[in-house]
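Every protein chain but one is kept in place in this view of the complex.
Up next, subunit A:
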Amino acid sequence: MATSIAATKRPFLTLPFLIPSLSDSLALGFRRNQSSYRRTKQRLRVKPDSSFDPSNLGHDHIIHNPPSSAPNAYHTPSKFLPADDIRKSSMVSSTTLNADDLPGVYKSMPERKYHLTPSDIEEIRNLRMNDPMTWSRNKLAKRFECSPVFIAMVCQASPEKREIQARILEAVQSRWGPKRRMAREDRQLRREAWGRDA
């Protein structure tokens, strides 16, 4: 009796399903999730990870799932232990993952050739010093079949070229708006944080 009175007292507009035309148009927007015990159980029924599956081995074993945290910095890898440390001999190399099977970070590792002679290096320096506009780092690297990093290791551009390059960079940066400038600065800060492990 009391509930029926309460129901009649509610404003009519808050119960849209009572109006047939309105409830039809709003049906898509207001559909509730039809969760039931059976459906919930069904969704939770997932195939376990292969590391949990004990059937692929012929014997009993302990399932060891490594924690999802980063390794402790104070744990010295056994390769880094000095020869007189007893942990070196006692530590069993329980490497489950084979390094050869893992994919590398880069698509292809550059092959190290060590083919440049001192005369080549002298030539690189001459080219860079005499005609820095033509012989950039990338061009020299392509011609001598080495990396641009190696070119930077053996020689440096002339001060005039560096000045020109700095001015070009300044001109480019002057066209940046506040958003791009801040994004670049943030990127630099994040990069510095990698070295601090922060």
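Here is the rule we use: a contact is a pair of C-beta atoms (placed from the backbone, for glycine too) under 8 Å apart; a residue touches a chain by one contact, two chains touch by 3 or more; residues count from 1.
FYI, contacts and distances are computed from a predicted model.
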Omitted chain, identified by the protein name its UniProt record gives, among "Translation initiation factor eIF2B subunit beta", "Dynactin subunit 4", "Centromere protein L" or "Large ribosomal subunit protein mL44": "Large ribosomal subunit protein mL44"
Contact residue for the chain not shown (choose from A:77, A:110, A:159 or A:177): A:77
Contact with the hidden chain (one of A:104, A:118 or A:159): A:104
Contact with the hidden chain (one of A:49, A:111 or A:197): A:197
Residues in subunit A touching the chain absent from view: 70-71, 73-82, 84-87, 93, 95, 97-100, 102-106, 109, 194-197
